[in-house]
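For reference, the structure discussed in these notes is given below.
Note that this complex is displayed minus one protein chain, with the remaining chains in position.
== chain A ==
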Amino acid sequence: NCAIMASLYLSGWVCVRLSPSASHTGCSASDIISTVEFNCSGELLATGDKGGRVVIFQREQESKNRLLSRGEYNVYSTFQSHEPEFDYLKSLEIEEKINKIRWLPQQNAAHFLLSANDKTIKLWKISERDKRAEGYNLKDEDGRLRDQFRITTLRVPVLMPMDLMVEASPRRIFANAHTYHINSISVNSDYETYLSADDLRINLWHLEITDRSFNIVDIKPANMEELTEVITAAECHPHQCNAFVYSSSKGTIRLCDMRAAALCDRHSKFFEEPEDPSSRSFFSEIISSISDVKFSHSGRYMMTRDYLSVKVWDLNMENRPVETYQVHEYLRSKLCSLYENDCIFDKFECCWNGSDSAIMTGSYNNFFRMFDRNTRRDITLEASRENSKPRAMLKPRKVCTGGKRKKDEISVDSLDFNKKILHTAWHPKENVIAVAATNNLYIFQDKIN
């Protein structure tokens, strides 16, 4: 039923995974999840954390015996992607925190992903090994060399099954191309190149070549004192391998065409919503700064997240977005406090569902919000241990903005601004979502499944 399907993700979510499963009394800072990303099929979910580790979850295969187990994600592989480094020239530490993970489309049995910290991008190959060779001629089962005179016959080694082992190995290291902190990586639709963006520059790489990259955008002023704007996010167009967008701290998005020039400092399209003069304040620029930009799967739209809202843009219309969704408008009167405690600089991400009919983004107090673009309905849910018992359906939450607080509502002043959901991801095909709340990963799916 269309009506039921349309409102599906707005009413029935259950938790299928909470990781780590045991509640930790103390959360180590290095466990804080800093990025979440499904692969192209949705079978795998990768998370990166502040300690430079990558944890990959794999979806349980559907099995006749355990119908309800479908949709559960279990740990598939864990590896240390980046280590802290020290830049001796500048006397500064380079954090090992993983800023972004992006999967490459699967082309063979192995999986490939790119992971980036502030300065370096690495291509990791994740492969399975479930067989091993037995019956070598020159060495016995322990690996010791056999005495040569004992070898009387030759035999062909046989592949025997073994316990599944998942190995992650770094295949490429793309380093030394970014002076500033990398905020985005995006794989191009040609599956050969990808871009990486830092605060002032965007570089184009070939996946096979690590000692060179092309600089395609450079907004560093000749005189750094004139710097007033930085790049905040960038993404390749999902279908047109020549196009990409990047957003800025002034709330603008530029679409660039790599065919036009080698250096894409001149944009092909410039997206900016005119400012509402009545709501101008000293914080206007800060809250207009775009923290994330994502193309729709169709490639026709893009979505931007600024501090208080999510905007959907039609690529054919530059002067204003086609849709605007308020995430937590009740914070507008608290901007001064949020500036004081630095929360105003939090960078929230946003994501589309597989059919581009819904969008999701995070908020404070472990709340996250979903918006149905067709029905214009929205819902606020909470990612918390108490609400995430197995099979228990998530209850919609509501923030009380003033006046009498109803039961089950939470008032703005009670919100916990330390519990922020910055990273969320939506399965590319199904109604399965991953929500990162500090050091906890929640995976929810709609109850129909």
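What we mean here is this: a residue touches a chain if its C-beta (ideal position, glycine included) is under 8 Å from a C-beta of that chain, and two chains touch if they have at least 3 such contacts; residues count from 1.
Definition applied: contacts and distances are computed from a predicted model.
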| item | value |
| --- | --- |
| Hidden chain of the complex, named as in its UniProt record, picked from "Two-component response regulator ORR4", "Histidine-containing phosphotransfer protein", "Cell division cycle-associated protein 4-like" or "Aminotransferase class V domain-containing protein" | "Cell division cycle-associated protein 4-like" |
| Residue among A:Glu43, A:Asp199, A:Asp292 or A:Asp446 touching the omitted chain | A:Asp199 |
| Contact with the hidden chain (one of A:Leu227, A:Ala261 or A:Met317) | A:Leu227 |
| Option from A:Ala29, A:Val75 or A:Leu92 whose C-beta touches the chain left out | A:Leu92 |
| Absent chain, residues of chain A that touch it | 87, 89-90, 92-93, 95, 118, 179-181, 199-200, 220, 222-230, 232, 249, 282-283, 285-286, 289, 336, 339-340, 342, 345 |
